[in-house]
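Following this message is one structure expressed as structure tokens.
A single protein chain has been omitted from the complex, and every remaining protein chain is retained in its original position.
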Amino acid sequence: MIAVVRRVLVALVVLWGVATVVFFIVRAAPGDPATALLGPDADAGQVAALRESMGLNRPLVGQYAAYLGDLVTLDLGSSHRLGRPAIDAVAERLPATVELTLAATLIAVVAGLVLGALAGRRAGSVWDRLVSTATIGLQSFPTFWVGIMFILLFALTLGVLPSAGAGTPAHLVLPAVTLALPFTAIVARLTRSSMADTLTESYILTARAKGLTERQVLTGHVLRNSLVPVVTIVALQMGALMGGAVVVENVFAWPGLGSLIVDAIGNRDYAVVQAATLVIATIVVALNLLVDLAYRAIDPRIRTGDRA
Amino acid sequence: MAPNSTAPRVAGASADPGESSPDAGLRVRELTVDLRVDGRLRRVVDGITFAVAPRGTLGIIGESGSGKSVTALALLDLLPESAHIGGEIRWRGEDLVRASAARRRRIRGREIAMVFQDPLAALNPTRPVGRQIGEILRRGGMRRAQVGERVVELMTMAGIPDPTSRRRAYPHQLSGGLRQRVVIAMALAGEPSLLLADEPTTALDVTVQARILGLLGSIRAEAGLAMILVSHDLRVVSHVTDEVAVMYAGRLAEYGPTRDVLRHPRHPYTQALIQSVPAVHSRSALTRPLPGTPVGPANRPAGCAFHPRCPLAIDRCAVEQPAWRPVPPGRWVACHRAEEVGA
Amino acid sequence: MNPLPETLEAATAAATLPPARPSRPRHLLARVFAAVPFVILGCYLVAAVVGPLLIDYDPVDTPLVDRLLAPGSRTSAGELAVLGTDHLGRDVLAQVVYGARTSVLIGVATVVVASVVGCCVGVIAGYSGGLVDTVLARIMDITLAFPGILLAIVIAGVLDGGAVVVVAALAVSGWIGIARVARGVAVSVRSRPWTDAARMLGVRPARMIVRHVLPFAAGPVVALATVEFALVVLAEAGLSFLGVGLPASTVSWGQTIANGKEYLASAWWISAFAGVALAGLVVSVGLIGDAFTQRYGRGFSR
Partner (left out) sequence: MTGTRLRVENLAVAFGARRRLVGRADPLRAVDDVSFHVRDGEILGVVGESGSGKTTVARCVAGLQRYAEGTISFDDVPLGPVSARPPQLLRAIQMVFQDPRSSLNPRRTVAQCVGEAWTSFPVPGSADRRQATADLLADVGLDPDVAGRYPAQLSGGQCQRVSIARALAARPSMLVCDEAVSALDVSVQAQILRLLVDLRERHGLCMVFITHDLGVVRQVADRVVVMQHGVIVEQGPVDDVFAAPDQPYTRELLGAALDLHS
């Protein structure tokens, strides 16, 4: 229980760190956000008024304090370009990103586990080499390019799937598969090495010595024990997946947070950049926390606190 | 390889004449194991022969690289698939070397069970010990409630106090001694007739070791098990077993009733081993130790593998591998100068 | 506790798997295969160094008459456009060659920065332990919570282009992996008896790190740095693709791919060739990194 509280506290500290980093990156931006927002034709009075309302006149420490205060009340500032709270814009786009990442995770986990298990059953086998090499390929092809090639093939040439936008399940297929490819490789490689590691454990020898069939050893001991690290790292990699989504969304004009962030950067709409980044970071941190707690539930050594 | 013209008459058979039919117990003849090490096949176990009568006890003693653990794993067919096993392993008359993989698997755990050295590593850390003990019962189709009862019985037999609550414990929550008792209970679950214990007490403290050895003794007596104890510790073997096989560099140096072998070793290596063991209960002077280090299968010299370290070595020893020959009464030895050892 | 006798250890390890560290491939064919990624990488390096000397390319020169020529066409100047031209009439082959230089330079710079920072932080954290380690490990966690590419996008996007900013943005997430590996090695080495022995012989911390820690970190760090090089090349192209990377005056595969996206239906070659070039580099470096990782391991476990 105490361990759980401690984990939550650490997660909060991490979030605070993220918020701080985001704050200072945005403040370090060249140019004056107020000028950028109003355009070169605005007069000095207008700029000064906007600066005042954006709190840009206060000292940096004061701005930082106010920013943190706002964060606690979930006030992430408002977008002057969109003329509404940044959090609203983010909330509007969030479901699309969640949909995309969940679909990609599902594809990647299923495909990755199958491939990884095939490779990990016998290290050094033909399957193992095949999967190992294939996964390097999957990880190496840039998603934005693969996405474009998918569009070229499935949308423009074959005409079987839509090339951009969202709405129908068909719209989800290309972005989700594109996003899932490198992630599939990660899951497969992890599963493979985890299984190979587990197979060297003495208790596998014990299980064989009991007279269990190879299949029983695999299901009863190998799979279960190798999945624990896989699940953990897969969840940790969800952050990378959300990062990848930012890129993929832009390829397929998917109306999620990724397109929002890139648009906002182009328009120097820092409130939105800040809000979207923080929301993604929060999701990642929350996921990590959940995994950590789930890990406790799976691995008795940690649950009972006998091993750090 | 030692050319053996006559089939060795095995000492184990004479220990218990009532059950000495050739189809009883375990008889190993000319066992060889080739293991793939760094891509090359190496003969790790080179033509060893021994027998264990029903209810008999055999100690296999050897230092690192002697091949004793590989021998144990070979008996249970637990070596990697790339390993090649030759010779004969006759279990109740059936040659396991030539039996099907499925047949050998059915013998594992149910007829021949194994107790490993490090109980913490031998247990799956993520499952309660009771489940691990009952695993083969459950897989064998026993009903859940019955499995539970049987697990408690087995744990009681292995001397685990408070088995009903302990069976839900995870391996890391138990002490080293209790863990080894769990491993023993697990080995007993299949009601085997032969227990193969590979360094069962090496990872344990002295006081715990004494208790575990006591437990193994009483279980053996109650359940009528035969036992093979693989160890590097001559002291343990001397207390637990009726017969002993001494291995050096993958070959047998000497084989016979434990008491006789320890009193009158016929092989210079056995003699040196005995002299190297420090005594606790009497002041023993430091002896002149054997020079050199034990050789493994990779750097086994020609002739007798022991000759570079042997105080009795003659020119012949470097050239000719000594034959495995009987030395009355009921002893076997591989040494050209066996008659002069200890003389 | 007593260690396993060597035989049993060897036997149990052998009983389940071939040795963890594969020996060098022995068959000729296997050797040839193992050499392929190195040869490909070599071609890229040659292209990056020599290519720009052989092919003239000016990103500002936009002969619109020659726009969207298919591969193999002749330009108005009579030159052969081997890989076609883009929407502004610029030669795609030239962009591929110049892009190699950009990718390699940015990749090397980023990996060097990340490795130096990561190694220092990791080794110091791992070797000193205690509070320093706790704090540094926490900082690593914080940085890890950001998706690396998102962080790079935000930094590079907000802080307006330039190679230095791009390298910094990519290195910010790149150093953590290196630091973790270096820390793992340091923690593991610190607990080995030979470091205790060295301490008893009066060896000072600086010499200790150089002599007893860094040699063990070198292998895993080089292996990881190779993998990171591939990731950085990908990420840089990604930034350029999104228009938050290098300024338009620098040739980058990511930009070329982005440019081609608009003309996909009519001029597939713009995106396709730049992407093939990018993937080829990343795959070959990835294979090399994988081989290194197998040889040196991910850390110093066991």
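Each chain gets a letter, A, B and C, in the order it is written, and its residues are counted from 1.
To be clear about the criterion, a contact is a pair of C-beta atoms (placed from the backbone, for glycine too) under 8 Å apart; a residue touches a chain by one contact, two chains touch by 3 or more.
What you see is a predicted model, and the numbers here were worked out from it, not measured in a lab.
Checked against the full complex, the candidates B:H232, B:R251 or B:H307 give a single residue touching the omitted chain, namely B:H232. Mapped onto subunit B, contacts with the missing chain fall at residues 63-64, 176, 205-210, 232-236, 238-239, 259, 262-263, 272-284, 286-291, 293-294, 309.
Listed for subunit C, the residues touching the missing chain in the whole complex are 1-3, 6, 192-194, 196-204, 207, 211-212, 215-216.
To be clear about the criterion, only the chains that are shown with their structure count from here on.
Compared with subunit A, the chain whose C-alpha mean position is the greatest distance off is B. By number of C-beta pairs in contact, chains A-C lead all other pairings. Distance between subunit B and subunit C, defined via averaged C-alpha coordinates, is recorded as 52 Å.
Among the residues of subunit B, those in touch with two or more other chains are 78, 118. Of all residues in subunit A, those that touch two or more other chains are 201-202, 205.
The part of subunit A that touches subunit C in the complex is made up of residues 10, 13-15, 17-18, 21-22, 25-26, 28-30, 123-124, 132-133, 136-137, 139-146, 148-149, 151-152, 156, 196, 199-202, 204-205, 236, 239-244, 246-247, 250-251, 261-262, 265-266, 270, 273, 277, 280-281, 284-285, 288.
Across the complex, subunit A is touched by residues 76, 78, 105-110, 113-114, 116, 118, 121-126, 128, 135-136, 139, 170, 172-173, 183, 186, 189-190 of subunit B. On the side of subunit C, the complex with subunit A involves touching residues 12-13, 15-18, 20, 138-139, 141-142, 144-151, 153-155, 157-160, 230, 234, 237-238, 241-244, 254, 257-258, 260-261, 264-265, 268, 271-272, 274-275, 278-279, 282-283, 286-287, 290.
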